[in-house]
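Right, one structure below, let's go through it.
The other protein chains are all here in position, but one chain of the complex has been omitted.
Let's turn to chain A:
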């Protein structure tokens, strides 16, 4: 009886999981569209009259397409120049830490680094510049969105690299690259002509997700992006925070427009893919070996990596320093003294914010892990194999911009009285945590040696015994890693917390972004450090626990 119930629940798991991602997105989109269309589309009319519209649209397209293209080209350059070389292992080790930095923390770090009163200005002042006080320059929040683009690349490059590394072994690169090399092709040409097409086929969805995110990010654009006008997404949030109903209708109309922009950009990208594929085939036909590309590309890739990783690292180090800085006046490169006073003073507030962040994050992550494992179990028990459509649905919350469906979801949450509770916020986070947890865990889970299950079954072990005693313990490392990924995603969420939390749920990220305009760098630093500490701790646990469990199990090491 109990087994029958369990199997039925298992069979439901994939449906439930996909539903948890599809329903909020669909309901939210409907909820956004409705106010935009009412009163004969008054919202759209008012939006059309807004003088900043053209510029906000251009910024959204420009920063989104620019940062995505840059990130993708750098990903290809790094893989082509370094795959299989010793330096690659060192680059590879940078990915996870860079990836686990929440977007807002990364943006705050960069902001401190490049601001007129920031660290770079301090290091070269007054010796090189003669500045005795911060210059009146728009480096940060520059009108072209260059600092926003840099920030986006710093966060997207590690993500695309990781996705590419996961896909690379399935492309047959280890055979194709030597073949190209023995035919006399340079590394770059060989990679692009023989391996990239197969790789890109698997990288397509992540690239689309990156493009949709980059065009519509709110937290990074609030910290690094232009103002007056800001990007369209930021303007949506500004309108939503105004009390009047009219401005809410404009916000809804702008959110719809933003969604249409993303679809248009994706279509444009798709067209460019086709052109690039034709160019590639034509180039391959001419048989030029292009060995001259190798050296400049390698230099470029290494420089770009150093700049992005270095600026992120330096920015975060600066924030850490700020959180313990005593007196730190402008041209000084370092603070005059160090103190823990700000930490002690703000401890009660920080502790409250930290606990809300952790409750929401752990709840969403735990739910995502249970659902993901149930889905994967159903897969093997009922011999289900998710098709490409199910996979696309998994990416749905990553492809449909948050700014397009969260406003509608907020309206629904407010009407049903569910707005502003920790549980609702955790549920909203789950929509975004689930895809990442699933993508992180499904590879190692499916790679498990099925003969172990057969061997155990011939010894009389039941399905549940095989699961609890063999598969789950052997998957301890991957499960903990997926959990750490989920927690990092949840900690980084800004818009869901802001909109669904309705101001009553405050996490480290919403607080840090709210503080960013104020200029209290010590408090910003403290929040950013805690934002970093949670994923770092989670990834630390994901490394330490398997190492401890398997210290006497040689074959288990390296399964993470």
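Just so it is clear, a contact is a pair of C-beta atoms (placed from the backbone, for glycine too) under 8 Å apart; a residue touches a chain by one contact, two chains touch by 3 or more; residues count from 1.
Operating definition for what follows: contacts and distances are computed from a predicted model.
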item	value
Chain excluded from display, named as in UniProt, from "Urease accessory protein UreF", "Glycerol-3-phosphate dehydrogenase, anaerobic, C subunit", "Multidrug ABC transporter permease" or "ATP-binding cassette domain-containing protein"	"ATP-binding cassette domain-containing protein"
Touching the absent chain when the full complex is considered, from A:52, A:473 or A:540	A:473
Identified contact with the non-displayed chain, of A:93, A:286 or A:383	A:383
Residue of A:128, A:228, A:245 or A:459 touching the missing chain in the full complex	A:459
Contact partner of the left-out chain, one of A:93, A:286 or A:451	A:451
Contact set of chain A toward the excluded chain (per top definition)	383, 449, 451-452, 454-463, 469-470, 473-474, 549-550, 552-556
